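Only one structure is covered here, and it is reproduced in the block below.
All protein chains but one are shown in place.
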Amino acid sequence: MINIVLLSLLVVIAIAIIRMKDLFAVVMLTGIYGLLSASFFVAMDAVDVAFTEAAVGAGISTLLMLVAITMTGRKEKVTRHKPFAALFIVLITGGLLIYGTLDMPLFGSADAPIHSHVAPRYLNDSMQEIGIPNVVTSVLASYRAFDTFGEVVVIFTAGIGVLALLFVPRRKEEDEKIASINDSMHEHHLVIRIITKMLIPFILLFALYVQFHGDYGPGGGFQAGVIFSSAIVLYTMLFGLSTARKVINQGFIQLMAAFGVLFYGCVGIASLMNGGNFFDYNVLSDDPVAGQHLGILLIEWGVGVTVAAIMIIIFFSFAGRRELQQHSENNKNRESL
Amino acid sequence: MEILLSITSGLFLFIGSFLCISGGVGIIRFPDFYTRMHAAGVTDTLGSAMILTGLMFQSGDLLVFAKLVMVLLLILLVGPTTSHVLAKAAFHNGLLPQGLNTLSKSDDKEDTSSNT
Partner (left out) sequence: MLIAATLAIFVAMLLAIFRGIAGPTLYDRILAVNMFGTKTVLLISLLGFVMGRPEFLDIAIVYALINFISVIGVLRYSDTDQFKHRQSNDKPTEKEL
């Protein structure tokens, strides 16, 4: 019942997003869409997914899209031509896909193929083999550690891509000039500065809780990394980019991003060295279960460090570009006067 | 004891639900942004506090109770702050309350303080 209501709300919002021309409103609705789909995941009992969706879909990605809009423009481009051929193809493909689902087993049916191969083993044996209450974590970090390694590398690559496209090295005196503009703009936000100062330690602590509690409840490296970075993002938004760069050096976070991936890989290599398979944590310690615990702890660390560093890098690059643009616009205005 | 707890909890939940719905009606029915924000901001904070308190009576577990207190503190801290900043930003960017066409300094002060 709840699922049907949530899904129909999702459809309503998706249609509204398509109909909107004002990109700012679209970003706001995307935020609502993220919140809604996360509550949908909660209602479906997929707690870890809901966690990620909450942190990434509703939080960071909304922010990044917003920064992008302030750099580009607020109105959607009006297209003159009517793409009927494309509509036709999309309709046919959609129809075929829906026709294809008719052959699939019913949603949630117990004898669906996906529930009859590896899932029973994960659910029944993971407690003896790995000894962690949260099955999602043991699948993600141990049974499918190689997949997760791939995901971390994908995130790392995305960070490098953003860095290559948007990063602008600055000279020091230029940096100070830009910083002075930025700070003068936000001196009047007193209340929010104080509240933020109160909240940031709490957010950082909570990120660590999510990181280390991932074995027992919802959470893990990905979520913790995003929450950790969101604290830094909050700081950056209120106190300016150059202040934040003084707290966390750009070079340092780039190093940390690479270090996290390397650390993850090294755990795999270490298990190879000890005579097991790649990411076979049983050999890391005398007791297989203790070895699993150690391995999962270590790779979650690697994931968390990389995700946090990459998120901070992406936000810094976006914000840096934006400041630079503002700076050049200000210069232009001054010249025209 | 058990019955007393569940009655108290139900009462709090009822008040909270009522406040939430009235806030929702307010955000739809009121004529301009500032009045809508008044409706949403006030009922959001109090309604959430009521519902979370109602849940606290049913928690039974110390950890769950502590987490509920944490959520409550966060909402109490964050809700009014966002309302304040929202009103301030709207006013600074030139959105005037309905029926107010001239911008004077005293109005500025009144408006931001009444909406926090």
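The letters A and B name the chains in turn, as written, and every chain counts its residues from 1.
Going forward, contacts are C-beta pairs under 8 Å (C-beta built on N, C-alpha and C of every residue); 3 or more make two chains touch, one makes a residue touch a chain.
Please read all numbers here as calculations on a predicted model, not as lab measurements.
Of the listed positions A:140, A:166 or A:227, the one in contact with the omitted chain in the full complex is A:227.
Among A:12, A:127, A:154 or A:168, only A:12 touches the chain that is left out of the view.
Only one of A:25, A:104, A:194 or A:273 touches the chain withheld from this view, namely A:25.
In the full complex, chain B contacts the hidden chain through residues 9-10, 13-14, 16-18, 20-21, 23-25, 27-28, 33, 36-37, 40, 44, 47-48, 51-52, 54-55, 58-59, 61, 64, 67-68, 70-71, 74-75, 78-79, 81-82, 85-86, 89-90, 92-95. Where chain A meets the chain that is not shown, the touching residues are 2, 5, 9, 12-13, 16, 19-22, 24-25, 28-29, 31-32, 35-36, 38-39, 42-43, 45, 47, 50-51, 54-55, 58-59, 62-63, 66-67, 69-70, 74, 185-186, 192, 196, 199, 203, 206, 210, 213, 217-219, 223, 227, 230, 233-234, 237-238, 326.
By our rule, only the chains that are shown with their structure count from here on.
In this assembly, the C-alpha centroid of chain A lies 29 Å from the C-alpha centroid of chain B.
For chain A in complex with chain B, the touching residues are 188-189, 191-192, 195, 198-199.
Note for the complex: chain B touches chain A at residues 77-78, 81, 84-85, 88, 116.
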